[in-house]
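Of the protein chains in this complex, all but one are displayed in their positions.
Chains: A and B, in written order; residue numbering restarts at 1 for each.
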Amino acid sequence: MKPRHFLSSLDWSSEELADLAVTALNYKAQGRGRLHEAPDLAGQVLGLLFFNPSVRTRVSCESAMARLGGSATALAAGTDTWRFEERDGVVMDGNTQEHVRELAPVLSGLCDAVGIRKAEMMSGGGSSEAAGASWEELSSDSFLNAFARHSEVPVINLESNAFHPCQGLADMATLRELLGEPRGEKYVLTWAWHPKALPVATPHSQLLAAADSGMRITLLRPEGYSLAPEVVEQARERAESAGGCLEESSDQEDAISGARIICAKSWGRLDAYGQPPERTRPADELRQDWIVNAEKMALTNAARFMHCLPIRRNVIATDEVLDSPSCAVALQATNRLWSAAAVLGRLLG
Amino acid sequence: MKPRHFLSSLDWSSEELADLAVTALNYKAQGRGRLHEAPDLAGQVLGLLFFNPSVRTRVSCESAMARLGGSATALAAGTDTWRFEERDGVVMDGNTQEHVRELAPVLSGLCDAVGIRKAEMMSGGGSSEAAGASWEELSSDSFLNAFARHSEVPVINLESNAFHPCQGLADMATLRELLGEPRGEKYVLTWAWHPKALPVATPHSQLLAAADSGMRITLLRPEGYSLAPEVVEQARERAESAGGCLEESSDQEDAISGARIICAKSWGRLDAYGQPPERTRPADELRQDWIVNAEKMALTNAARFMHCLPIRRNVIATDEVLDSPSCAVALQATNRLWSAAAVLGRLLG
Partner (left out) sequence: MKPRHFLSSLDWSSEELADLAVTALNYKAQGRGRLHEAPDLAGQVLGLLFFNPSVRTRVSCESAMARLGGSATALAAGTDTWRFEERDGVVMDGNTQEHVRELAPVLSGLCDAVGIRKAEMMSGGGSSEAAGASWEELSSDSFLNAFARHSEVPVINLESNAFHPCQGLADMATLRELLGEPRGEKYVLTWAWHPKALPVATPHSQLLAAADSGMRITLLRPEGYSLAPEVVEQARERAESAGGCLEESSDQEDAISGARIICAKSWGRLDAYGQPPERTRPADELRQDWIVNAEKMALTNAARFMHCLPIRRNVIATDEVLDSPSCAVALQATNRLWSAAAVLGRLLG
């Protein structure tokens, strides 16, 4: 029997995800230390494989396992490990030493679940051999999906090229915590300027989180900066099924007006994937307009400010926004812990 | 009182090792989560010191401690730590900052057992200062043995220049799991071509595992590629004591015929230690003949295929072999967990 994975929120129904978000908030209400009204994962081990640096994701997973009575081990792919091959049929006489066809059954034999972060930078110059590939190539998340196919235990996506479902679930819990019932409330996912082009996985999952919460969503971005069409379309469908809607806009004043949530995020153009950094840096003329500041927040309906972190202060949002009572970024990041616990308890309990 | 270490299977009797293998399989039968019919290592900490990358070894040790109720911490020597000195009487005004005479009592005061992986590459160009040394120099495993002498807690060899006893024990458990009673069955440790010369520690311990299991062993390798004579001799003696035998051969067809186990591994010539890579790479003319393929497996007595992993597909063995039901490499790697648990329970329980 194949295990159930947590690779994308699209593999789970809006109702299942809402249940996980509620569980996360229930765990949070239990406070620090061992969670007693939760599955007991004593002796269970979560293996974490990071191809990219991580603070929140790693610590939230480790901390979640500890609170459920289990433990976790984090491997830095490349330094702690061999180099992995994912293509079938290859004669491995080059620079890869281990095939995912062996790695997946082995790690899943040693651990009770495996989390994987493997996300390529948009532009060349990163450490990964895949940097320089197009969005069409990267969006298939070939390593992650090959691992999941060959794994005997649940696999959790800790951020791939296409999705970051743990962030998405934390956002769902946060929306519920901030608003009570988020259904029908106005939510804006606003693009922000950033000195380099960033991947789209996180905004994809954030958009889906608002959709699965049934919110009235505006995807606010400059022309040319939309997200992957297939993801936007699925978000629209899920939003509508859950009682909300989704529109795209580049009119900031109109979009922000009356919003209950402003979630900021920067990302690069899809056609920037695989281009050299000097060609993918967002245009400087967008910088002045596309920052979240107090003036914009004043147009909202007392909106709370969200961001996945890390955030560049006075670039994505001003100090004034981040230091105001409307700012929910720390609460949102802390919900990574409780939503990770909800997922792990669900998959392993 | 000096603690008992697990530095080489040669320090343990064949009977003791067989007992550990049986314990490992008993643990495996208990399934995932806390092992209840096992020592309780609550509050006990295994320190792991890695001078080389590791996936299976590290995760299997950490996972084993978790299942016994304890925990582990892994240190990457060189990045996480200072540089260590092992020579006595040195004036330490150079590039080493801590002597094993301090390190060993300190780590053994902070932890309840210490695992160490310190294995030099065959050829220069590796990261270790000892790369470039001869087999005669390296085979003494001076750091590991100095640490063990000065340690107040059990030390576990996680792969040295001479031995990899955790792999050996996992192989003993695997042979028992695959064959029931391995005594008297035909076992072939076959050399395979590989693009660079690899160390001999693992095949040493694998040979000893088959010997301690009382099997009829053929060490199958091209001329000039035997293992360390003193190890082969001890393997022969232990095999004979346990009801088996050991012969060396370079005749593949004869060796493989009727085998119940084909265990593949590549290694370099002993005289390659310390030589530059271009002089140690196995000859290309061996490549075609010294790969395990379906034709060879067809000559066996329905043999199971073993390899310690990581394995280069279509170099050491073909996809056809690795994807066939006879392939036991994932099962073998998973047994690293249960055999580590057996050793740790024995040393710390």
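Going forward, a residue touches a chain if its C-beta (ideal position, glycine included) is under 8 Å from a C-beta of that chain, and two chains touch if they have at least 3 such contacts.
What you see is a predicted model; the values in this text were computed from it and never measured.
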Option from B:13, B:73, B:241 or B:257 whose C-beta touches the chain left out: B:73
Contacting the left-out chain in the complete assembly, out of B:10, B:24 or B:107: B:107
From A:23, A:60, A:167 or A:275, residue that would touch the chain that is not displayed: A:60
Positions on chain A where the hidden chain makes contact: 32-35, 53-56, 58-60, 62-63, 66-67, 69, 71, 74, 76, 79, 195, 309-315, 319, 322-323, 329-331, 333-334, 336-337
Absent chain, residues of chain B that touch it: 41-45, 47, 70-71, 73, 75, 79-82, 85, 88-93, 97-99, 101-103, 105-107, 109-112
